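A single protein chain has been removed from this complex, and every other one stays in its place.
For reference, chains read A, B and C in written order, and residue numbers begin at 1 within each chain.
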Amino acid sequence: MSTSPSSNSPLLVLEDLSKSFGGLRAVHELSFSVQAGSITSLIGGNGAGKTTVFNLITGNLGADSGHILFRGRRIDGLPPHKIARAGIARSFQDLRLFSRLSALDNVAAAIPQQRGESLLASLLGGARLKAANRENEARARGLLEQLTLAGHEESLAEQLSYGQQKLLGLGRLLATEGELLLLDEPTAGLSPGMVEDFCGRIRRLVDAGKTILLIEHNVEIVMRLSDWVVVMHQGEKIAEGVPEEVRHNVSVMHTYLGISS
Amino acid sequence: MDYVIYIGNLMALYATLAISLNLLVGYTGLISIAQAGMYGIGAYITALLALNFTHDLLLTTLLSAAGGVAVSLVVALPALRLRNEYFLIATMGFQSIIYSLFMNLELTGGPNGLWGVPHPQLFGFTFNTSLEKFLLAVALAVVCYVLALRVTRSPFGRLLRAVREDQTAVSSLGKSVYRIKFSIFIFSAIFAAAAGTLYTYSITAIDPVAFALDESIFIITIVIVGGTGSLNGSVLAAVLLILLPEAMKFLPIPALIAPQIRQISYGLLLVFFTRFRRQGLIGEYQDVLK
Amino acid sequence: MQRIGGLLVTLLAAALWLAPVGAQAQMAKGEPYRIGIILPMTGTAADYGADFNAGAVLAEEEINAAGGVNGRPIKLVLADSKASPKEGVAEFRRLVEVEKVPAIISTMTHIIVPQFPISKETNTPMITVGAITPLIRTAGPTVFSNYPLADDEERIIAEYAIHKLGIKKAALIYENSAWGKQLGEIFSAEFKKLGGEILAEEISEKGGRDFRSQLTRIRATNPPLLVAYAYYGELGLIVRQSEELGIKTRFMSMGAPQNQAFAEIAGPAANGFISGSPRWDENAPQVKAFIERYKKRYGKDPDLYGPYFYDAVRLFAAAIEKGGYSKEGIQKGLRELGNFPGVNGTMNFEKSNVALLPLRFVQFENGKWMPIKN
Partner (left out) sequence: MSVLSQFVFNGIVAGSVYALIALGFALIFTASRVFHFAHGGVYTVSAFAGYTVMVTLGLGLAAGFATAALVAALMGVGINMVLYEPMKAGNVSPFVAMISSFGVLIILTNLTAIVWGSNPTVLSPGGSATIYRLGPIYTTGPQLQIIVFTVVLALLLWVFFRFVRLGIAIRAMGSDAELAEVVGMPSRRLRHISFIVGSGLVGISSLLIGLNVGIIDFNMGFDIMLMATVAMIIGGLGNVGAAAAGGFVLGVVQNVAIWKIESKWQLAISFGILILMLLFRPSGLFGERGPAA
């Protein structure tokens, strides 16, 4: 196993990852990698184990066996917040916004390494803390503005429309400054117009240097956006490749695309 | 006058206890019923120090707070791994164990408790009147309020509320939920223990019953009535709930059932505020307690 | 705020609806003499409060029916300590400052001890009843007790066991409270001083209902004597569960079991139980009359301490008559009463603030407490 980082080594590597719940095999000997600066999509039917893979990567679940490497370092076994700090940020299918916090607070809470983030620092206060807070809030406002949420800074997250909540979730994700973004069905439930908007945003993120691992049901979007596609079925990888290859793979047509279209 | 001052003293102590508990319950979503235990730790440490070594106010307060920190570490390390009802039940377990220690250790005087605590001294000044002790309690409440306000308005406070809303999401942002909960738990224990110090000095004799489970429930009643997530609410409710039974003593209720009626009124307040007015008297939002 | 106001109004209405018709006779006229009384009316020790209050109220009613003191009625102002020192202190202060009472009756060791400094500070005389702690002796001139303290009572009980019963080995169980612990520890010390041996020492929780594991430990030591300090409810259960566990021993205690409820709870298992207390001679005519009156008023037997509260109220009434209705007058009055004929015996505060009453030993036989011959 090679752990020496080199310029063209992948950003994220999964090696023989397995996880079962009780007797149920959710993920079985799964291996794939994500190249820096790419959009990789994870597709498969319901229960294929996609979200479990996300939970394994982010440390919300512990793998039964196998390794996960990020920038060539093992991250499996680390607690979720350390993995997030290493540069992996995720969104959730059910958003998991801080419902009774303002939109601004939702985004501001995600900014890493804030000065007043520890109890002691917040008790001591001081001018530098105030300045840092102003700066962070300005950054959060900037993000909200980018996401067309200007004017909603003080609204509670739960008071926003569903589309706005999805945007806010993206804003919170971006505020973490993570390098690898795991997006769990970012376009589900959105109007066609908003789906387009989201695709554009995802593209621009990659252009700005982010790497993206995507779970997506909408095949059209997957084909259009992805650089690489990994197909899962019942916890196992059954195919991977560039979108064209995968589209022509018969077994994929049968097990996944055939059913979902 | 001393009676009124004494009641004021109790109000200030309970305001401190309620504010410190509200940081856990209202801001962080940690429903703890071990607050009376932490309060008792401070009270016992103070009584033991004052009877045997020193009744210097600053020293006894600091050592009590240190004791509060030590005990809260013991409670927090396991309890903070649990969520919601499980956390509540674990704190109930610790509350009962702490009470049992007060009740049965030789050191704490067992059920007899400790008595004859001397008046506190600070830089050669002795606080020997009710009024002076009342002012100390008010000072503590003010310090607690100001620091709590500072905490809740800081980025750390934002994280507290974020933890209350969704712990998984907070950890996905690279923030250690455990560290956040741990720090606020300790902060809360420090003020509960300091309130215990002043309680000991104002009453001069302590016993285990003052720090039993009922006391924890009373403190959480103040927090709920005042409004979870509202510091002003905690202060207001501390004043009102101490005043309520005192005021009821002046009502023409038959003497024999008046005490039970007062207890029932506490029960009614708990039911009313959890069922119909979860934001408390002046709480932030309808739904903080959800 | 409005909600709280509404609640108060509702409670007030409920209280008025529940209020019983005043039972006080209107013989005495004028502004009443007020006496404060602080009892545990709620919480685990509420059964004490109910019994103690019954004794005190009977005295209040009788005094007033008989024309009061100096033609004026007396009025008890009841306060609830909730068996909590915090409340006990608050109530003491409230009674003195707001209710303006010049004298207070109080009970329970952990309640009265923090009240001592306030009694001294405000020069308010207090009679403590049944709080048996020797600390009362050193609490200053304002603190009185009309019940002997544990160092006297338990010493005599230990002497009785060793000398009269000729038993040198005993097991001990006591209530896990300031009251029970002091009784138990003082008995243990006195018993050992006289050459006795304590085979086992166990506690019972106030409000506890299952003492089988403690008693099983005691059973293993096969004690010829089991000394038990608990109030009558728990004490009755201890005796009953001892029998159910096959423990064959003689029981001994202070006065707590001397009432009807104990007899019912313990049943025949209590036969041979020896109780030593400064309690009355049941055959004395004034005592018989008192028990009759008590039964008529409450439909049950008096407990141990209730009659001492009855006497405490009468002591204050007599002291007011003698020394006047003021804090100083009442203290002076109490000291000058001479031999006051209490229902429990003759009380005298001339030399000491603690009334010295001789102990009487009685034995349980078929549902009744019988005097021990010789």
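Note that a contact is a pair of C-beta atoms (placed from the backbone, for glycine too) under 8 Å apart; a residue touches a chain by one contact, two chains touch by 3 or more.
Just so we're clear, the structure is a prediction, and the values are computed from it rather than from any experiment.
Enquirer: Given the contact rule set out at the top, which of the displayed chains would the hidden chain touch in the full complex?
Expert: B, C
Enquirer: Could you tell which one of C:87, C:154, C:185 or C:202 touches the chain left off the display?
Expert: If we include the chain that is not displayed, C:202 is the one touching it.
Enquirer: Of B:122, B:149 or B:264, which sits in contact with the chain we cannot see?
Expert: B:264
Enquirer: Just the residue numbers, please: which parts of chain B touch the chain that's not shown?
Expert: 31, 78, 81-86, 88-90, 92-94, 96-97, 100-101, 103-104, 217, 220, 224, 257, 260-261, 263-264, 266-271, 274-275, 278, 289-290
Enquirer: Residue-wise, where is chain C in contact with the chain that is not depicted?
Expert: Its contact residues with the unshown chain are 18, 41-44, 46-47, 49-51, 176, 202-203, 205, 207-210, 212-214, 216-217, 219-220, 233, 236-237, 239-240, 243-246, 261, 264-270.
One rule holds for everything that comes next: only the chains that are shown with their structure count from here on.
Enquirer: Which chain has its C-alpha centre farthest away from the C-alpha centre of chain A?
Expert: C
Enquirer: Quick one: most central chain, C-alpha centroids?
Expert: B
Enquirer: Taking the mean of the C-alpha atoms as each chain's centre, how many Å separate chain A from chain C?
Expert: 72
Enquirer: Centre to centre, by mean C-alpha position, how many angstrom separate chain A and chain B?
Expert: 41
Enquirer: Which positions of chain C touch chain B when the two form their complex?
Expert: Touch residues, chain C against chain B: 1, 3-4, 7-8, 11-12, 14-16, 18-20, 41-43, 49, 53, 76-80, 82-86, 89-90, 93-94, 96-98, 109-110, 113-114, 117-118, 122, 135, 176-178, 180-182.
Enquirer: Sort out for me which residues of chain A touch chain B in the complex.
Expert: Residue list for chain A touching chain B: 58, 60, 79-82, 84-85, 89-90, 92, 96-101, 105, 108-110, 112, 114-123, 125, 129, 133, 136, 156, 172, 176, 178.
Enquirer: Over in the complex, which chain B residues touch chain A? Could you list them?
Expert: 147, 150-151, 154-159, 161-162, 165-166, 168-177, 183-184, 187, 285, 287-288
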